[in-house]
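One chain of protein is taken out of this complex; the other chains stay put.
Right, subunit A next:
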Amino acid sequence: MPAGFPPHSTTASLPQHSDRGFPFAAAAAAAAGQAPPRPRPAAAMQFMLLFSRQGKLRLQKWYVPLSDKEKKKITRELVQTVLARKPKMCSFLEWRDLKIVYKRYASLYFCCAIEDQDNELITLEIIHRYVELLDKYFGSVCELDIIFNFEKAYFILDEFLLGGEVQETSKKNVLKAIEQADLLQEEAETPRSVLEEIGLT
């Protein structure tokens, strides 16, 4: 059975505690010393979106299978929700059945969706680490770097997270891997024979 998105309602605001009824009931349902039976997680992180203050998407990494239409809808709604947040509000919000962790760095919003049992504070760290990696790679990264080199942003992310999980905690190692790949790419692009160039071999 493909891991899919939990069914979602159309409201994109505060937690759906009304579904679980009254606060007493919600608190009681939440736990009684024993963890409630957990659904099979789709991935620790479901997706990561980067977007500007005008709502323009700069990067979208999806770790769950969704149709293009669904992705567009989610993106549109989530971007709206996050952009509507006031500056003093906390970095976490509940949206549909997911926990959203977001942080703004200059003109870019970094927004992750995580599962219920995941640690929000760690996710903030993950976002920060990614920004650090971008910063190291591009040298004082700004939004323009990410716009003009979006593939590189993806490549860096793919060396840091895999399948929604952290694969490498060492900044050095991540950057080294990118370096190696970049080198390989350069070699691949060095001048070939003229014949190749015109497509004859």
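Keep this in mind: a contact is a pair of C-beta atoms (placed from the backbone, for glycine too) under 8 Å apart; a residue touches a chain by one contact, two chains touch by 3 or more; residues count from 1.
Just so it is clear, contacts and distances are computed from a predicted model.
A.B. asks: UniProt protein name for the omitted subunit, picking from "Proteasome 20S subunit alpha 8", "Dynein axonemal intermediate chain 1 isoform X2", "Small ribosomal subunit protein uS9m" or "AP-1 complex subunit gamma"?
C.D. replies: Going by UniProt, the chain not displayed is called "AP-1 complex subunit gamma".
A.B. asks: With the full complex in mind, choose from A:Gln54, A:Ser140 or A:Ser170 the residue touching the hidden chain.
C.D. replies: The single option touching the absent chain is A:Ser170.
A.B. asks: Considering the whole complex, which of A:Leu83, A:Val131 or A:Ala181 touches the chain not shown?
C.D. replies: With A:Leu83, A:Val131 or A:Ala181 as choices, the missing chain is touched by A:Ala181.
A.B. asks: So that we can see where the missing chain sits, which residues of subunit A does it touch?
C.D. replies: Residues 1-3, 13-15, 17-18, 22-24, 26-28, 30-35, 38, 40-43, 56-63, 65-67, 72, 88-94, 119-122, 124-125, 128, 147-148, 150-151, 154-155, 158-159, 162-163, 165-170, 173, 177, 180-181, 184-185, 187-189, 196-199 of subunit A touch the chain that is not shown.
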